[in-house]
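One structure is given here, and the rest of the page talks about it.
Here the complex is missing a single protein chain, while all its other protein chains stay put.
Coming up: subunit A.
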Amino acid sequence: MEFDTIAAISTPSGEGAIAIVRLSGPEAIGIADKLFRAPSGKQLATQPTHTIHYGHLADPWTEEVVEEVMVSFMKAPKTFTREDVIEINCHGGIVSVNRVLALVLRAGARLAEPGEFTKRAFLNGRIDLSQAEAVMDLIRAKTDRAMDVALNQMEGRLSKLIGTLRQALLESIAQMEVNIDYPEYDDVEEMTRPIMLEKALWVRSEIDKLLQTSSQGKILREGLSTVIVGRPNVGKSSLLNSLVQENKAIVTEIAGTTRDIIEEYVNVRGVPLRLVDTAGIRETEDIVERIGVERSRKVLKEADLILYVLNYSEALTEEDERLFEAVRDMDYIVVINKTDLPQKIDLDYVQQLAGDKLLVTTSLIEEEGIDQLEEAIAELFFEGQIEAGDMTYVSNARHIALLHQAHQTISDAIEAADLDVPVDMIQIDVTRTWEILGEIIGDTADDGLLNQLFSQFCLGK
């Protein structure tokens, strides 16, 4: 059987210190060699099979070094898929592994469908017949999970933005189609090259922006700026540690332990966060601590999201209320910590102060409530309630690859428009762009155009 070359992340996302991007297919080695830079300058293709090599991945278009990696090189047929296989081991974490995958896809691989490696293993005779059923179940299960994720993102900011781009393109396409199919209709404005060009340029600049967020944009480089605030000793540092799952911040029973700002990068259910622990905010005597407090206030202003921590077992103080005032117009989640201790706080009153903001109760000591908090963060983000500056979040490698394709097709359209190519030919690339963008948000229904056609224009005999 003849196949193209596929690639995918083959470790669970976001977890583990090492992540693997796997390639399989006739071009696997060639693609790897395009990107891989060994210190000695050697080519993978010339190496013995089943060997591992240290080096860097570079962006072949800019020669910029992207990642430090170990590459395993395995020639067919003694591989899982019975094809040439390359495994790129890189640092764990969604940012770097996505970057590697995106690079591989740009270099010519196609993103594997769910379960496709296993499918190939089967089709190439690596897996025997009795396992075929299992393969089919696997494809189904993986796809369903992938669809869940896609659905989550669909309602998010990305899909909103893509939706807007698509609608803009669709209106032009529909107008063009009407010009073609109903050439005598005088009440439909003639689609012209300048109009088409203007739209295409706008769409391309929006795609550019999106791609920036994916490669070096604020969010992926820095994460969503998430600031933990609260009075001293409520458990801010403990919260940071729980989210990071490591002891990064010093936790003591002494109020005012944290003197300065501590930053940590974490990935919470696919949302990259730059977590900032702050010195407890209150008027203080200690001069060192005071600087910390002032800086805390400043960080607060620049935050995308605030985790406002309260103590479950203390009554609400004036300071707490003042803090509510300070964060009023921002996105925040109230975390009420220490639920293992007796309740002293008036939850109803807190909810009243918080208005429609979410309240999550936790006991960090008992490790309770963290799941709910993580869920709340992911939900806020994917539902688009958190505006990270004006950035939209693109980290999924499939999306990045598709955005690159869309960028190519819309650029083709722009180039053609510059060359005086007939509008209906330019439209071929515009339509293609519209389709590719549709793949990103999982909208490939092809009756969209006809619906637009007949709702936007009055046609008929």
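Observations on the model:
Heads up, the rule we're going with is that a contact is a pair of C-beta atoms (placed from the backbone, for glycine too) under 8 Å apart; a residue touches a chain by one contact, two chains touch by 3 or more; residues count from 1.
Throughout what follows, contacts and distances are computed from a predicted model.
Look at the chain that isn't drawn here: its UniProt entry, checked against "tRNA uridine 5-carboxymethylaminomethyl modification enzyme MnmG", "Electron transfer flavoprotein subunit beta", "ABC transporter permease" or "Alpha-D-ribose 1-methylphosphonate 5-phosphate C-P lyase", names it "tRNA uridine 5-carboxymethylaminomethyl modification enzyme MnmG". Among A:67, A:116 or A:374, only A:116 touches the chain left out of the display.
Contact between subunit A and the absent chain runs through residues 113-116, 119, 122-123, 125, 129, 132-133, 135-137, 139-140, 143, 173, 177, 179-187, 419-425, 428, 445, 449-450, 453-454, 458-461.
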